[in-house]
Structures are given as structure tokens and as C-alpha cells.
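Here is subunit A:
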Amino acid sequence: MSTEAVLIAAAALFGIGVYGALSQQSFVMLMMGLELMINGAILALVVLWARAAGGNPQGQMLAIVFMTVMAVEMALGFALITGVYRVRRADITEKLRRLKG
Partner candidate 1 sequence: MNVYAPIQIALPAVALTLALGVYLVAVADRVMAGVIAGSGPELRAAMLTPLRGAALAFLQWRRATERPDAGGWALAPALLGGLAAFALALVPLGPGLVVADADTGFVAFSAAIAFVMIAVYLHGWSPNSALPLHGAYRYGAQALSFQIPFLLAMLATALPAESLSIVRIVEAQATLWNVVREPVGLPLYLVVGLGVSFWGPLNMPDATDLAGGTSAEDSGVARLLWGAARASMLVAVAAMGAAGFLGGWFGPFLPGPVWMILKTLALLGLILAAGHLLARIRIELFVLVSWAILIPLALLNVFVSGAFLL
Partner candidate 2 sequence: MIPTPLVDAAFFVFAAGAIVTGYRVFRTDSMVRAAFYLLASFSAVGGILVLLGSEFLGMVLLLMMAGEMLIMAIVMVMYMMNPAGLNPMTMVHQNRVAAVAGLAAFLALAAVGLLGDFPDRPAPQPALATEELGIELLGDSMLVFQTAGVTLLSTMIGAVAIAGRRGRSGSAEDGSIEPALQPDEEDAA
């Protein structure tokens, strides 16, 4: 399990996430793309903590901050989906041509 191999796996997860976030129409699927991107980022971060930081605990700390970002993204994302659905009956991005009130 070399550092490079883990980093390449992380890059692959991030790349798939980019593809998903750009290509999906449904809000929920789009969020899954974002999640995969953060997933790859956490993996890269932890391997660098384990292999290149000499065991500095702040590396793990940063990963926890990333997880917070993920939780915030999910919570606000679902709240916005709910809000948008109430006003526009929209469940896909194409319905949001006009972003006004």
C-alpha cells in the first residue's frame, strides 16, 4: 500500500465525483457527486497524515473539519431542495432557469 497508490485511488474518486456533479440533473444525484469529491479529499488527506506528516495529529483534525464540511453540505443541500421544491415544484436543475425569488 504505497502512498502513490492511495493518492491515485483518491484522485479517481474525486474525478468520478466531478463527473457526477456536472452530469446529473437530479439534485440528490448531484449531491452524491459532491460527496464523492469530499470522500476522495478525505482519503488523500489521511494518507498524507499517515505517511508524510510524522504522525502530527492535526492531519486527522483537518479530516474532521472535512467531515464537518460534508455534514454542512448535506444539511443545507437538503434544506434548499425542500425550499426549491415548495416554490417551484422542481426536482432537477433544468427547472431552475430563473433563480429569482
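Here is the rule we go by: a contact is a pair of C-beta atoms (placed from the backbone, for glycine too) under 8 Å apart; a residue touches a chain by one contact, two chains touch by 3 or more; residues count from 1.
Per the selection procedure, all candidates are chains of the complex that A comes from, given by their letters.
Since the structure is predicted, the reported quantities are computational estimates derived from the model, not experimental observations.
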Which option touches subunit A in the complex, given 1 or 2? Just the number is fine.
2
Going by the contact rule at the top, pick out the subunit A residues touching candidate 2 in the complex.
1, 3-26, 28-29, 31-33, 35-36, 39-40, 42-44, 46-55, 57-58, 60-61, 63-65, 67-68, 70-72, 74-76, 78-95
